[in-house]
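Quick one: structure below, then a few questions.
Then we have chain A:
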Amino acid sequence: MSLVMDILTICAVSAGALFFLAGTVGLLRFPDTLTRLHALTKVDNLGLGLIVLGLLPQTSSVLFAVKLVFVWLLVQLSGAVVTQLIAGAVRHHGADG
Partner candidate 1 sequence: MSIASVFDVALVALILTIGASAILVRTAFAAVVMFVVYGLLLSMAWVRLHAVDVALTEAAIGGGMTGLLLLGAVARSRSVNVDSVRVGYPLRLAAGALCALVAAGLAVAIFYPPAPVPTLAPMVMENLPPSGLGNPVAGVLFVFRALDTLLEKVVLLLALLGVWSLAPDHAWGGTPGLQVYARPDPTLIFLAQLLPPVGIVFGIYMCWVGAKDPGGAFQGGTVLAAMWLLVIVAGLQKAPAIGRLWLRVLLVTGPVLFLAIGLAGWVFADAFLAYPAGYAKPLIVAVEAALTLSIAVALGMLAAGPPVRAQQQ
Partner candidate 2 sequence: MNAATLFGLCGAALVGIGLYGLITNPEPLRKILAFNLLGSGVFLLFGIIARRAAAAGLGGDPVPQAMVITAIVVAFAATAMAIALVQRLGDETGQASISSDSSETGEEKS
Partner candidate 3 sequence: MPAATALEATTADGALLVRAIILPVVGILLSFVLGGRYAERIAAFLLPAGLCVACIVFLKIWQSETSLSYIVGNWKPPLGITLRADGLSVAMMVAMAIVICLIGVFAHANFDSRVASVETRAPMVFWVMLMAISGAMNMIFFGGDLFTLYVALELLTFAAVPLVCLDGRAETLQAALRYLLFALLGSILYLVGTALLYGSYGTLDIVLMSQRVQIEPATLAAATLMTVGLFAKTALFPLHLWLPPAHAGAPAAASAVLSAVVVKGSFFLVVRLWFDAMPGLLSVAASQFIGVLGASAIICGNIVALRQKRLKLLIAYSTVAQIGYLFLMFPLAADPLHLQYGDVLTGGMLQAISHATAKAAMFMAAGLVYAALGHDQISELGGIARALPMTMFAFGLGGLCLIGLPPTGGFLAKWLLLEATIATEQWWWAIVIVAGGLLTSAYVFIVLSRAMGPPSAPLILRAAVPKYQEVAALGLALLSVLLGLVALGPIDVLQVGRPEAPMAWLR
């Protein structure tokens, strides 16, 4: 059982890390603010989500697992809001940033 869990962890965390890598490359290489935001949100959503998912089997208690999920949810919330704000700023002032 623990072997299955470990494999799940390794797969999910690796996939998450891959998304982080891709997102970072996107942040650096994409041409303008909006497309960069697009790359970033993928990191927040999927990358962190997969890492949290992968870590869940390794947790020792339910409380700890709940904390991990909370971390993901909070990042989701702040990420979504900040993306909205930046996108709004771009629309108002033009994409010079």
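In the analysis below, a contact is a pair of C-beta atoms (placed from the backbone, for glycine too) under 8 Å apart; a residue touches a chain by one contact, two chains touch by 3 or more; residues count from 1.
Selection criteria: all candidates are chains of the complex that A comes from, given by their letters.
These numbers come from a predicted model, not from an experiment.
Enquirer: Check each candidate in turn (1, 2 or 3) and state which touches chain A within the complex.
Expert: Answer for chain A among the listed options: 1.
Enquirer: Enumerate the contact residues on chain A facing candidate 1 in the complex.
Expert: Residue positions touching the partner: 74, 77-78, 81, 84-85, 88.
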